[in-house]
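Take a look at the structure set out below.
In this view, the complex is presented without one of its protein chains, the others remaining in place.
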């Protein structure tokens, strides 16, 4: 057994298949993938990695299994899946995932492919585990898959607490020990035991407060959009394949971006934190449905059109269209008076948080500082945005609440 | 200057009038008034006092004054008021305040009376401060009074963080440093600067989550109701006056309760944590308006009626009718796009929290364990409650969510 | 099973005999015994109680038992002993213990007597445990007794971390989880496993730094000496017996001190924090052996002599003679290269800490502020102290390092 010191959970005991997996290159690589990517440009202390997060998720899974009395091979599968749940991540966290998926055209099978090859497959085999079953759990399939990837999974419990610890933003500090203790399986469904409506709510509230302050901070989003754009250019180059890019770590991504002529400018801007600024920052109601539903190719075309209309270089316009707002945790199940209920049906607060998320949603158009005004006007026209007013040089939607935090 | 080490704010510097006030009996007495009263029967670590809280409020007031650039005698007044804001509290925190007020018939003038007498008055006078002006600030009057007692006051910032620290419940951990930095005076109103809708929301969310888990935990409420009842009996005795009771500390309250024949039984139960249980636990909609509006005398009569109907001793029925739900912080003011707005008009979340508070409100009838069934039935009948069902032996309202936490 | 939220260890699970013991008056009384007594006059946040500490010791004992694989009745005995280890404490922590022991003349048998009577004995009996065996463990007897009371016991692990948490002084923040994990039984001795010389050292260092800053802070010592003196006067009164005093809680102690004419003055001074000051503060080498070895009666006589020589009231002189310095943890055992070694033989640091403790030892004579000079001179003469110099009005020893911290 190995005992590892963690800044969040203190001592983490790793044994059996998890201990053997630790030493594989696939897991060690996670030491070099930052957990929050460009968020560190806003919160300078947020340099934690997927490796420590994966250990944390493993630890919470382990504690939950122990509370639930689940043992043997079933428990080993969950432990392996918890430790491996982020093994498929590309470099710089989620930041360039979309780009990779777009180019490879597959998503669902990738974890299966990954775990079936190399040292990880050998370790799993040595411990009598089937890679396919582990990959299923990572994808949230089956009863126990809910623990690894579901509305009440230990993944989000770890990242909320860990991100709070490392950013210094207290909103994510949930009572994860209580959550872990109150999980139950009832009729094959993972639920929170009687008396935990508020426990479930507190998890959603934590995410609702962390999202605008941390995960969706506009500066982090701008840098992420620039990074994504750079990654796309990188794939235009002959020597980087989407499959190769996915296996990069943060070091190799940055080295590649600096080396490639088409992306060196982006790399330099990111290195210097000399980021684009917002030309448009618009609410959901200001954005036409066509834009929300646009495919990647269309987005690229629209960027080109906006750039032309604004009379600026094509690289100087970046569109950032998040998915429509959703709160997966709202379907968390809790036991209320002996019956399993969806949280959203029990909680006034959850319904409000859905509305909050809708209100906080923003579409962004980014450009170099000196071009924001021109690009903002052009984008409004070309994209058919329904903007209300101009605050300084940012064209924004009706409510115009520009809540921001920390560095900008 | 004195530097005091505090477990929440680390070093607190006290100087000038505040340093002189520290040594007065009135302020030293706060060392022996617990902050959360009967909550410590649920969260055993919650033994912090009004003294450390008062130092914390002084500290946050001081920081706010410094950020706002307020100096001189105006600042001294606020500092004195912050340190003295709880000086009027009776023993065991808020738990027996109502009883005292009921018997003295005055409330609004008591802080004024208090500060005009004794060593505190001398100290204030020595520093050129008028006790009346300090008392006004304690009551929240005037522009600067908002800092001491208002929707955005430093009082609640300190108690949320401090109560979280001492109970171990993380929900109260707000970003008080940010709040303090973002306060502004605009046209005589204390507001949060532009970009702080979420900061304001986080304060409300913290209180909304702490309330059911901590402040309104049913066990703490039962013990508090028993203590209140015992204090009333104490005042029936010839040698304890309401004015005297108010100046008790926790030691003298408990000594008196043990010494007095009429209250020794309550004292023994509280000492042994052998508390009454819930006979009724009903939602707002289940309770007739007449009960909500009943004066103290009527409540006492109703208790007697319920006891008679249930065939139990008169001391064995305690009614606990909280005030109607309200969220004072919802009228907090924030600057949005250059205009001062009430938080409730800007925030979907606040509106939901009002609804949440309504949902969480509970009316309680408490009795010794062996009598809960009889008392529950009698109370339903006598009080005209609209109860839906009986869960074990507690008669509860329709939703019947019995979310509870920790010891019970 | 009951789960209790603790501000230090988060969730503490209590079951079996421990859960039953929780509800006894003897354990509930610990809620009203402060852990650090007069230290709260220096560190205002230090209001934690013997109850929460006892829960913490129980929790760490439980974790250690689990790591060591000890189960069944042997484990139950340790759990009961851990929860009950402070049940024999008098009010206000250790502050008045000496007085009680002096008057009762017995010490060693008191825990045995205590556990053999009342509800605790019934609970132990119900769970098949023998009160005598539990009392033996509390006294540190036998192999498992080392866990409850010994050089490496969980008692000191809990109090160091807890006192650091509540005072705000970080020095006590040890790695208690590591300590608990590394304990082993080898040949009937409790030892730290191979590779833990430093772990053991860190425990000693923590106590060495906490002692002058917290436990032995001169202000806390003065107040403690005054309280001890007051307790003695209380026992002169006809209606308070030593056995009765021992069963007081903090409330009843203070009520009694205020009520008794001979002690009301002390009570008032403690309530107002209007403490005596140091008239003498002398090092070990400045104090004659006769004084160090003086019995209580002799000390009382000496106080009277000093008072007479100084021409002050007899109550205005308090002598405070601590025991000779010692570090019990220095005999902690660690495994080094496969052999059990005493820490002091392995650690240069421990040897230095013994010297440090010797250097920090101080004998004190206290008196009201206006009498310190007269009392200091008189004490020097009467007691035959070898003092070097007079700093302001305090007569101090040769090194004269007056390191102090926080309030004074």
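We just call them A, B and C in the order they show up, numbering each chain from 1.
One rule holds in what follows: a contact is a pair of C-beta atoms (placed from the backbone, for glycine too) under 8 Å apart; a residue touches a chain by one contact, two chains touch by 3 or more.
Given the structure is predicted, the values throughout are model-derived calculations rather than measurements.
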{"item": "Hidden-chain contact residue, picked from the options A:271, A:313 or A:386", "value": "A:271"}
{"item": "Residue touching the undisplayed chain, where the options are C:169, C:327, C:379 or C:394", "value": "C:169"}
{"item": "Residue among A:117, A:237 or A:255 that touches the chain left out of view", "value": "A:255"}
{"item": "Identified contact with the non-displayed chain, of A:45, A:66 or A:241", "value": "A:45"}
{"item": "Missing-partner contacts on subunit A, residue numbers", "value": "2-8, 10, 23, 25, 28-29, 31-32, 34, 40-41, 43-49, 51-52, 55, 165-169, 250-252, 254-255, 258, 271-274, 405-407"}
{"item": "Footprint left on subunit B by the chain that the document does not show", "value": "3, 10-11, 177-178, 181"}
{"item": "Residue numbers in subunit C that touch the chain omitted from display", "value": "169-171, 173-175, 178, 194-199, 201-202, 205, 208-209, 212-213, 336-337, 346, 348-349, 351-353, 355-356, 359, 391, 400-405"}
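Convention: only the chains that are shown with their structure count from here on.
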{"item": "Two chains joined by the most C-beta pairs in contact, as defined above", "value": "B-C"}
{"item": "Inter-chain centre distance, subunit A versus subunit C - centres from mean C-alpha coordinates, in Å", "value": "51"}
{"item": "Centre-of-Cα separation between subunit C and subunit B, whole angstrom", "value": "34"}
{"item": "Per-residue overlap in subunit A, given as positions that touch at least 2 other chains", "value": "178"}
